[in-house]
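Only one protein chain is missing from this complex, and each of the others stays in its spot.
Up next is chain A:
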Amino acid sequence: MTEDKRTRGPVTVFLVDDHALFRAGARTELESITDEVRVVGEAGSVAEAVAGIARTRPQVVLLDVHMPDGGGAEVLRRVRPEQPDVVFLALSVSDAAEDVIAVIRAGARGYVTKTISSRELVRAVVRVADGDAVFSPRLAGFVLDAFADRPGAEPISDPDLDLLTPRERDVLRLLARGYAYKEIASELFISVKTVETHVSSVLRKTQLSNRYELSRWASDRRLV
């Protein structure tokens, strides 16, 4: 999709996961499949990650959500103020709504689960490095669910900020149905770039949303 346009070298990636075995596996997979991605460092704890990211200045951080001392959200909170141009892609075995929403709101540019194939993971890394968002169908479902106007929901405080446009909602629906960006583009008769713009703005709204709806929803529903 977008990788053709890239002119710089391989995307530099930093791995954060508390399982050394997983880090080793991910590193091998990422580097053996393609030369688009280069792993520049790895860390097994929040403190190590913060220091390592500051040192190696990667483009993308592959971030585990569950770690002993605070988890991925903590890394995001500590790194983002100082290095706003580092992009985070959450990579977790958990697809519980709470975890997904928490890291997305903390500023991750995407969320993929560990069952993802290596090739798709490389594509996701390259895509977030280019400034796009990566939504798994499940994540799209969570966001749709969180933003759905349903009877009995809280009144919306700031419509400009909080509401998804009908178009964004359409895009999310197709994402949740398992469509690739290209398929969404042809389905809605728009360009892939427009799809990416919609998805990015959904992500921005999710992060900026001051509605407590998201977290409340996540705890109320406990949906997987």
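Everything that follows uses one rule, which is that a contact is a pair of C-beta atoms (placed from the backbone, for glycine too) under 8 Å apart; a residue touches a chain by one contact, two chains touch by 3 or more; residues count from 1.
Here is the rule we go by: contacts and distances are computed from a predicted model.
The complex appears with one chain absent; UniProt names that chain "Signal transduction histidine kinase" among the candidates "Energy-coupling factor transport system substrate-specific component", "Signal transduction histidine kinase", "Protein translocase subunit SecD" or "ABC transporter permease". If you put the hidden chain back, the residue from A:Arg23, A:Arg109, A:Arg123 or A:Arg138 that touches it is A:Arg138.
In the full complex, chain A touches the hidden chain at residues 94-96, 115, 137-138, 140-141, 144-145, 148, 150-153, 173, 176-178, 219-224.
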